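One protein chain omitted, others in place.
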Amino acid sequence: MQRESETNRLEAFSDGVMAVVITIMAFNVKSPAGATLTDLHRVAPELLVYVLSFAMIGIYWNNHHHLLRATERLDGAVMWANLHLLFWLSLMPLVTAWIGRYPVHALPAACYGVVGLGCAIAYWVLVRRIISANGENSVVARAIGKDFKGNISLVCYLVGTGIAFVAPLASYGIYASVAVMWFVPDRRLAPSPEAEPGAG
Amino acid sequence: MQRESETNRLEAFSDGVMAVVITIMAFNVKSPAGATLTDLHRVAPELLVYVLSFAMIGIYWNNHHHLLRATERLDGAVMWANLHLLFWLSLMPLVTAWIGRYPVHALPAACYGVVGLGCAIAYWVLVRRIISANGENSVVARAIGKDFKGNISLVCYLVGTGIAFVAPLASYGIYASVAVMWFVPDRRLAPSPEAEPGAG
Amino acid sequence: MQRESETNRLEAFSDGVMAVVITIMAFNVKSPAGATLTDLHRVAPELLVYVLSFAMIGIYWNNHHHLLRATERLDGAVMWANLHLLFWLSLMPLVTAWIGRYPVHALPAACYGVVGLGCAIAYWVLVRRIISANGENSVVARAIGKDFKGNISLVCYLVGTGIAFVAPLASYGIYASVAVMWFVPDRRLAPSPEAEPGAG
Partner (left out) sequence: MQRESETNRLEAFSDGVMAVVITIMAFNVKSPAGATLTDLHRVAPELLVYVLSFAMIGIYWNNHHHLLRATERLDGAVMWANLHLLFWLSLMPLVTAWIGRYPVHALPAACYGVVGLGCAIAYWVLVRRIISANGENSVVARAIGKDFKGNISLVCYLVGTGIAFVAPLASYGIYASVAVMWFVPDRRLAPSPEAEPGAG
């Protein structure tokens, strides 16, 4: 019950922000300025970018959900680490709209990578804060383990941001591959950990 | 309790997205560009389209609510199937705004049908994933049965999309009739299934 | 527990819609087109209208909250009655933006009254559906009683809509007085009814 009431509101607020971020991004894709195939074709880059950004937010929601289900205790530092993650996620509609309009330019593609990197670092920090609040032997700590995927993501966004300056389209490929990698939710956290709170 | 905490967050996030989708669609209807009856008349198509789209989102919310109340177990595949449904629902404001502005054109009417079809397929997939996670003998599996309405919806959207190319207004009639058909919530799931978890 | 899980999602979805409606209305008030007092002055009508609409949504949220806390059972009809209320509430940003831009014109003022009337009727229907689902002797039925305020509101919006055609500003006074009347939450429902579920 305690756990419930502690984590519930953190989840509810995070869900609220992520739900609005997704819907605002879709809303940012302006409806075509005519009723012909050419008009529809013109919004294609924006739609494709929206699919990528939707996948990214969806992945964060999914991982966030699994992470908090394994979490037993929160403290002030976890609260701030979570807000920090929401801050970076809330910048997604901005960079999504920007690369939707300038899909073959270097700077927007690089900034998308910077925001992606910010999200990944913020998530990494959140995981550390949660482990620190729950102890190194807690369910969540043992479940996370070495966090291979988290480290790979950081490197990918860093590389993608750099490559954006020479080949913007290639950087989208790298960002998309991060999304694909995360697509399968963390097997580490998926099996209901509540069922074995004290298991070794 | 387990069921509660598992399904609650899925419901909360889905509710968040659907609540914002509804409000964004209403917000998309621009306030009339003057204070005369003619100005009000000019936004009439957008208002009518909003009523149709509101009904569709409302129906999905209602069915989603009844579906998840009968659900006992979730797994990763259900999570993704749900996000997939939210993706299609999040495109509703875009196509709603488009046909609001080009109500008698073929392509916007057809795209509305495509998004409606996407929603219907995604809901169908979600139902399959939930049944697969809960077992063929679960409350939800027996409650869904042959899913007559779901199959009819798929056919209607397919037909509506095709007809849009020759008679856009007729396709709206087909989309509206899908809404009317779903208006009555699934009798199959309505009687509180928690009251009879093991009933045959 | 049953009651909890039944009403919780209805409340959560309604809260989501009302929260977004409020924020979208505030967002609709464009930031002044300059940095002088004159520029600030120009958005004054929009700000005043926002205060009125915020009060109305706040009152609905408050009454909705008290109503559902006294509710023990929901059925399909309650679901649809609630969606119907949300539909009318979702039109508030549209009419709010309209009268914010045309504050001394008849038609926008009358349409604001029509939407207010739609909300009031929808709330009245919702109350009837809830009483019908809970029985004439339920806590909520006895608590609502004759619903004096509800009936007064309907009459006020009707009168306000009519008066708007001859004196728009007077109609705002009537709409505002409805808000003031509702400001005190229903004493009938306020004392925690869960504490006396079978009390006469």
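Order as written gives the chain letters A, B and C; numbering starts at 1 within each chain.
In the analysis below, contacts are C-beta pairs under 8 Å (C-beta built on N, C-alpha and C of every residue); 3 or more make two chains touch, one makes a residue touch a chain.
The structure presented is a predicted model; accordingly, all values stated were derived computationally and were not measured.
Asker: Which residue, A:Arg101, A:Arg128 or A:Arg142, contacts the hidden chain when the whole complex is considered?
Answerer: A:Arg101
Asker: Could you tell me which of A:Val17, A:Val140, A:Ile163 or A:Ala179 touches the chain that is not displayed?
Answerer: Per the contact definition at the top, the residue touching the missing chain is A:Val17.
Asker: Can you list, in ascending order, the subunit A residues touching the missing chain?
Answerer: 2, 5, 8-9, 12-13, 16-17, 19-21, 24, 28, 75-76, 79-80, 83, 86-87, 90-91, 93-95, 97-98, 101-102, 105-108, 111
Asker: Name, in rising order, the residues on subunit C that touch the hidden chain in the full complex.
Answerer: The missing chain touches subunit C at positions 4, 8, 11-12, 15-16, 18-20, 22-24, 26-27, 29, 31-32, 34-37, 40, 51, 54, 58, 61-62, 65, 69, 183-185, 190, 192, 194.
Note that in this section only the chains that are shown with their structure count from here on.
Asker: Taking all protein C-alpha atoms shown, work out their mean, then name the chain whose own C-alpha mean is nearest to it.
Answerer: B
Asker: Expressed in ° and rounded to a multiple of 5, what is the rotation angle of the C-alpha superposition of subunit B on subunit C?
Answerer: Rotating subunit B by 90 degrees superposes it on subunit C.
Asker: Using mean C-alpha positions as chain centres, tell me how far subunit B is from subunit C in Å, no decimals.
Answerer: 26
Asker: Centre to centre, by mean C-alpha position, how many angstrom separate subunit A and subunit C?
Answerer: About 36 Å separates the centre of subunit A from that of subunit C.
Asker: Among the residues of subunit C, pick out those that touch two or more other chains and give their numbers.
Answerer: Answer for subunit C, listing residues that touch two or more other chains: 16, 20.
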